[in-house]
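Accompanying notes for the structure given below.
Of the protein chains in this complex, all but one are displayed in their positions.
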Amino acid sequence: MSQDIYILAVLDGLSYAALLFLVALGMTLVFGVMNIVNMAHGSFYALGGYMAATLGLWATAHGASPAWSLLILPLAAIIVGCVFGALMETSLMQHIYNKDPILQLLITFSAFMIFEDLQRLVWGTQPYFVSDIVNYLGTADILGITYTRYQLMVVPGVALVVFVALRSFLKLSSIGRQIVAVSHNREISTALGINVKRISLLTFVVGSILGALAGALASPTVSWVPGIGGEMIVLSFAVVATAGLGQIEGALVAAILIGLARSFTVYLLPELEVLIPFLIMVLVLLFRPQGLFSVAQSRRV
Amino acid sequence: MNRAKIVVILLALVALLLPVALPWIKTPLILGTAFGIAALGISILIISGQISFGHAMFVCAGGYAVAFVSRQWPHLDSAWLLAVGAATGVILGIVVGSFVVRYRAIFFGMLNLALSMVLFAALGKFFNLTGGTDGLRLERAPFFGMNLERDAFESVLLVVGVALALLSGWLVQRYLRSVAGQALSAIKTNETRLEYVGISAYQTLWIGYIISATLCGVSGAIFAIAQGLVTPEMGYWVRSGEIVFVAILGGVGHPVGAFIGAGIFEFVKLFAAAYLTGAWQMVLGLVLIAMVFLAPRGISAMLEERTTAKREDV
Partner (left out) sequence: MKIKTLSRIFAGALTALAVSGALAQSKPTELKVGITTFLSGPASVFGVPGMAAADLYIEQLNAAGGINGVKIVPTYIDEGVGADKLLSEYRRVVQETGTKVMLSAVSSGNCNIVAPVAEDLKVLNILWDCGTEKVLEEKRYRYVTRTQANATIEMLSTVLYLLKTKPDIKTIAVMNQDYAWGRDSWELFRNALLALKPDVKIVAELFPKFGATDYSTEISRLQALRPDVILSTSWGGDLDTFVRQASQRGLMKSSLLVLPLAESSLERLGTALPDGVIVGARGDHYFLHPQYKDEAKLKNFTKKFQEKTGAYPIYPVFHMVQALDGLVAGYQKAIKANKGQWPSTEQVADAMRGLEFRGLTGTVKIREDGQGLEDQLLGVTRKVAGYNFPILEKIMIYPADLISTPVGQKSPEWVKTIKPELINNPRFKQLN
């Protein structure tokens, strides 16, 4: 059995890691470009899930086959990112770029509080569990354990696709390279003629879409309730801090690290499961505070 | 008498006299003073430019320490229990602060956050030791040697709470006017120059951290004694955020700011709970955003005399 446990733990961990990665990706991208930690990022996760559930219910009511969910989920993410992300950026974020970091954090924290109540007002307090796509895709048996194909293939698959797509976008496309430039130095980018304001808006929206995508992907598998945004944000902090702020490849590795650590803990030391992501975060912050993957810089800590 | 002193006296009078008209408001007032004391602690760190999203862990630790001690020795006087809360804050502040104060800015915030989440998760998980998510209950202990009924007990606790608030406000003010306290704001503006002058930034921030942790520990003790219950939620990161929120709302320029902020916070919560159930967070969020844009130095800044030198932003 013990040999099998490792494989099972890896499979469980990868799906969880994929979600963590997507959420952390959005946050780290926003930080890299705008140098602000968005405390409301978890709210995009929650909103993405709620929007996906609502669209899913609407689609089922209109007789659509569950296969459409594969389109609906990203659509929900894009809607949330564009609407709420753009709203937040233009009404709030734009105006606080030059403010004290403490005030910046507080503004995003206030946005988080507002979003929390907004969710309750729009979607109520009862749980949503819209899982037709999971049932539709069926199961796969591995080593005598049944996994849902959705959990094994769709979630990690989407995360991988997004990772590759984002990396190529940042390296190869013109806008991508502008984003990288702004993340290195805002002032010089402006001097070079880059429309930093537009880039910031675009980055923020993309970051929000990524967070919402994670939520949309997660919502068919778990029960969606108020408060889920607040939980996810501290987990994504754990990933981002472990990887290093602004590191995209690092976020992938850190997410896998934390995801696997958690699932192994469930098998070996179940009582410690909830502590693991934060213990890792503490250890990384203590011994390599700029993260495991960041490039050397003059004092940023 | 300057405006700030007037506000202090006003607040204290309101806290002590309002229960005569509305007896049920005693508990919210006690919790409000506890909140204010914690916010006072956080404001010390804010003056140094650092924001901790994890100080609820000291509130939580103080509360749980009181609960453990009270369950073990139920006849231990509540005054001693308050001391236990303070002691927990001091000890933990020394230990945690020793490594945490090496960090700055977002890393400081995140490390505090991570540590508080470890505590939160641990308290929720180890059911047999800590009562898990249900928390621990404690019985009403004697206060200053007197065994009191609920009503009288709450009155004494309120008076003690207000007294502690006044005392801590005065002590913090003296601290901030001392060299160690003045050095705190230098960490925010130009740390290198501070070191150059010969003052250790590490020690300065460490002392500030210990004081803030102690105040949070006292806050947790008041909370535990007032409610008779401690739960891991006391250490959740959103609570830390609320403490910071209160400190900024009230402003860090004068210690009374923390209590003004706490008062507004409790008032909005009560008001919203009665009339706008489920929207109090939204209201508070909007209030804070308005504050940041319109009055970033908080409400207490409006009390400052125009002749004195203005403090730096936040």
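Brief remarks follow.
Here the chain labels run A and B in written order, and each chain numbers its own residues starting at 1.
The criterion applied here is as follows: contacts are C-beta pairs under 8 Å (C-beta built on N, C-alpha and C of every residue); 3 or more make two chains touch, one makes a residue touch a chain.
Keep in mind the model is a prediction, meaning the values are calculated, not measured.
The chain not shown here makes contact, within the complete complex, with A, B.
Of the listed residues B:N2, B:T133, B:N147 or B:T192, the one in contact with the hidden chain in the full complex is B:T133.
Here the missing chain is touched by one residue of A:L201, A:V222, A:V253 or A:L272, and it is A:V222. Seen from subunit B, the chain kept out of the figure touches residues 22-24, 27-28, 31, 124-125, 127, 132-135, 137, 139-140, 150, 227-229, 231, 233-234, 273. With the whole complex as reference, residues 1, 4-5, 8, 11-12, 15-16, 120, 125-127, 129, 131, 134-135, 139, 144-148, 151, 221-228, 263, 266-267, 270, 273-274 of subunit A touch the missing chain.
Note that only the chains that are shown with their structure count from here on.
A separation of 32 Å divides the Cα centre of subunit A from that of subunit B. Those residues of subunit B lying in contact with subunit A across their complex are 46, 49, 51, 53, 99, 102-107, 109-111, 113-115, 117-118, 121-122, 124-126, 237-238, 241, 244-245, 248, 278-282, 284-286, 288-289, 292-293, 296, 313-314. Against subunit B, the residues of subunit A that register as touching in their complex are 37, 39, 92, 95-96, 99-103, 105-107, 109-114, 116-118, 120-121, 125, 230, 234, 237-238, 241, 245, 271-272, 274-275, 278-279, 281-282, 285-286, 289-290, 301.
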